[in-house]
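Missing here is one protein chain; the remaining ones are kept as they sit in the complex.
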Amino acid sequence: MKTMTFFGLMAGSSLIAGAAMAEGTLNLYNWTDYTSPEMIDKFEAETGIDVVLDTYDSNETLLAKMQAGATGYDIIVPSHNFVPIFISEGLVQKVDATQMENFANVQDRWKNPEWDPDQQYTVPFHWGSASVSYRPDLYGKELTSYGEYFEPSENVKGRIGVFKTPEEIVNLAHLYLGQDFCNENPEEMQKVQDLLVAQKPDVVAYSSEGMNDRLINGDTIITSHWNGYSFKGRKLAEEAGKEITYAYPEEGVIGWSDSLMIPVGAENVENAKIFMNFIMDPKNMGMQSNFAGYGGPIEGQREFMNADLRDAPEINVPEDAKMIFSFACNEKSQKLIDRVWTNVLR
Amino acid sequence: MANLPSNPALRRTLSLAPALGIIGIFMLIPVGIIAVFSFLEAKSFGGVVWSFSTDAYVQLLYERALDDSLILSPGYLIIIWRSFLLAGIAMLCCLVVGFPVAYFISRQPLQHRNMWILLITIPFWTNQLVRTFAWIIILGRNGIIEAPFHWVGILGSDDTLGLMYSNFAIAVGLTYTFIPLMVLPIYASLEKLDFTLVEAAADLYSSKWEAFSKVIIPLSKPGIIAGCLLVFIPSLGAFIQPDLLGGGKNMMLGTLVQFQFSTARNWPFGAAIAMILLAAVVIFLMIYARAARGQQKMELH
Partner (left out) sequence: MAAIEHSKPKKRRAFGEVPGLGALAIAFMMFLYLPILVLVVYSFNAGNIVMVWTGFSTDWYARAFANEDIRKAAINSLVVATSATAIATTCATLAALALARGGSFKGKGATVGVITLPLMVPEIVTAVAMLVFFSNIGLNFGLGNVILAHVTFCIPFAFMPIRARLDGMDTTLEQASRDLYASDWETFRLVTLPQLMPGVLAGAMLSFVISMDDFIITLMVAGAGDTTLPVYIYSMIRQGITPEINAVSSILLLFSIVLVTAYWFVTRTKPDGKNR
């Protein structure tokens, strides 16, 4: 049954949707494998609104598509560092989450976040962290620093995995080097570049997909990873008699948070707001967490979460671990990041 | 419907209209937009600012160092070279394998030929990503190729041949992906050859090889050219194989353009690379067309 929760599918969802009274539709545009079918069924049954789900693979795809003028979606789910971009580019409209009935359920730490200080545009969704995961059985000890990741010892040489896009990996390098995020200092960025170029010969793949596959079959011993994804990986590895551990290195981990937003030009704004209010209910968000494998921002949702996820080390940041949120970098530092990345991969 | 328009020019125009119309509107205009984009300034978060700039083209050859000084940089040229090289290798592999197969099929009894062609296309009715993933299982660590080595004990339990995440894997992936694009056009041109005539002509030559190279190759040339173009050009812009099988370690043109449009959010630069790629292909085609025309004249004399 566990696996059903993780890879649960849309069995029967259309039957229920078809039976419900037609109260219009909601075009939800969300990350793949990130929308709980049970939660959607419940929403459709309660409201009679028909949900049409489409999926995308990255913030970049979402942004490029919205910039090019795509329409038809009522809810999109960008990450926190993209939220200010969507706002400043005029791609989203105000939702005024504070006026919603269930907004009171949101934990204080997720109210009025840095990326949307007045809570005008966003409703908080899952949050999590990025760090590295490793195979303790192959690595042989506990991973306590990014040192072994960026400057691998003989033991892990040639068996390192890195994300495909630079945002998180450059930030991990900043953490390791003790620098600020969104760095505009060319000399510090040069150090980041040197570090990543030196690491390259030991990298098996720059890919943000299939990290669990590579960890499990031993292609990589240490790889950059997201917490919820790593949680799923740990479960898969257990099936295959292997181990995967999500590390909380002493330098800290990178925090992220996704938000629900309504694009300009959405046709079903009211339905989108009904959905936003719906998801801020502890039971519904708990259901959603069970499927996605990530924690959420709603007070009391824990009691609706499966025990293994609720207590998973991946989603419960240890007391003594640092979690630092990245934010949207300005143009200058973004350009530096892109140049570093091009220089690494050319 | 009994008769088509009798005026040949009118008939020609009408026949060309649908294809030209569709491509003209939905391809030529968008490409024009991209050409314009390549001369504009990048907006910080994707999109363009409407002011003229050649930055995108300057960026190809010169690099701003991290401290903003302009230095000549071979970085992108290396990427372009690598892409041409891999696409060329993929094209050659496809040709070397594809031609004999197309030839073999064209020599089969009539009713078997279409069957063979269908057999060749069937694997490609499954998704490209899934097929590419299957290659990971074949080439990868503890994969199907490595398995016998592990049994025999040549490879230790934690060793690998390192076939995956390499240029070799990219070449295999590209060849596999694009081979039907080589076989089908060659087959289409070989199939129409009248082999009794070919055989008669062949008697004029002293060896089979000579007959082959002087009769069959020239006659199937349109198919070979079509196949080579159909393989080479998409290979240049490919990015699934470099990403999934090559491990994304070295950028290719496809990944570079992709990167500029998505992650780096520099649309003008992405557009400029695309225009250069387009220009390279067009020049290549024009040289070929001129050479082909010259050769035809030679043959007439």
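In this document, chain identifiers A and B correspond to the written order of the chains, with residue numbering beginning at 1 in each.
Everything that follows uses one rule, which is that contacts are C-beta pairs under 8 Å (C-beta built on N, C-alpha and C of every residue); 3 or more make two chains touch, one makes a residue touch a chain.
The model shown is predicted, which means the values in this text are computed figures rather than measured ones.
*Asks:* With respect to the chain omitted from the figure, which of A:54, A:118 or A:311 is a touching residue?
*Replies:* Of the listed residues, the one touching the omitted chain is A:54.
*Asks:* Just to verify: which one of B:40, B:86, B:105 or B:264 makes contact with the chain not shown?
*Replies:* B:105
*Asks:* For the full complex, which residue in B:60, B:92, B:155 or B:198 touches the chain that was left out?
*Replies:* B:198
*Asks:* Touching the left-out chain: which of A:136, A:210, A:255 or A:313?
*Replies:* A:210
*Asks:* In the full complex, which residues of chain B touch the absent chain?
*Replies:* 1-4, 6, 8-9, 11-13, 15-16, 18-20, 22-24, 26-31, 33-34, 97, 100-101, 103-105, 107, 110-111, 113-131, 133-138, 140, 144, 176, 179-181, 184-189, 191-192, 194-195, 198-199, 202-206, 208, 211-212, 216, 219, 222-223, 226, 229-230, 233-234, 236-237, 239, 253-254, 257-258, 261, 267, 270-271, 274, 277-278, 281-282, 285, 289
*Asks:* Contacts of chain A with the missing chain: which residues?
*Replies:* 3, 6-7, 9-14, 27, 29, 31-33, 52-58, 61, 64-65, 68-73, 208-213, 216-217, 229, 232-233, 236, 239-240
Simple rule for what comes next: only the chains that are shown with their structure count from here on.
*Asks:* I'd like to verify one number: the distance from the centre of chain A to the centre of chain B, where each centre is the average of its C-alpha atoms, in whole angstrom.
*Replies:* 35
*Asks:* Over in the complex, which chain A residues touch chain B? Could you list them?
*Replies:* 58, 60-61, 63-64, 67-68, 85, 88-89, 138, 164-167, 186-187, 189-190, 193, 200, 203-207, 209, 213, 217-219, 330-331, 334, 336, 338-343, 345-346
*Asks:* In the complex, go through chain B and note every residue touching chain A.
*Replies:* 44-47, 63-68, 75-76, 78-79, 136, 140-142, 158, 160, 164-165, 243-244, 247-251, 255-256, 259, 261-266
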